[in-house]
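Omission of a single protein chain aside, the complex is shown with its protein chains in their original locations.
Let's turn to chain A:
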């Protein structure tokens, strides 16, 4: 089993199975371009620095990739926006503990940076699910967002959108 070491922004090393990393477009490109696949060269032993991903986030990303090992990897951006995406129960449980905090934001941004399309799609879908059927104030309360609007602005917004009520 070939292991490739990922190095997080806080200098933590994560030896990861080569096969798992095929889920990350960014890392896969790097491996191919730098011949890190070639066990006969010194490059194979070269760790891959990920300066935009902290250790605890990278650990979560690897955990997610391990669970989804063998899943088909999305290619390109030709996603059908009309297709209904269902977040599987395992992923829902995986995202939920950090959903309203900065950790989920960091995980989603990492998925984007590492180009892990399935993780990014499911993460975004899980977030959007938290908004469904909620009002603006309910979303604010759930996400702990302070109300920036003055009563006058709120009234103006209400009037502006009353046609759709």
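Everything below uses one rule, namely that a contact is a pair of C-beta atoms (placed from the backbone, for glycine too) under 8 Å apart; a residue touches a chain by one contact, two chains touch by 3 or more; residues count from 1.
One rule holds for everything that comes next: contacts and distances are computed from a predicted model.
One chain of this complex is left out of the view, and of "Transmembrane channel-like protein 7", "NEDD8-activating enzyme E1 catalytic subunit", "Presenilin" or "F-box domain-containing protein", the protein name its UniProt record gives is "F-box domain-containing protein". When you scan A:25, A:49 or A:136 for touch with the missing chain, the hit is A:136.
Contact with the chain that does not appear here is found for just one residue of A:7, A:30 or A:85, A:85. In the full complex, chain A touches the hidden chain at residues 81, 85, 100-102, 105, 108-109, 112, 120-121, 124-125, 127-129, 131-136, 138-140, 143-146, 148-149, 153, 156-157, 160-161, 163-165.
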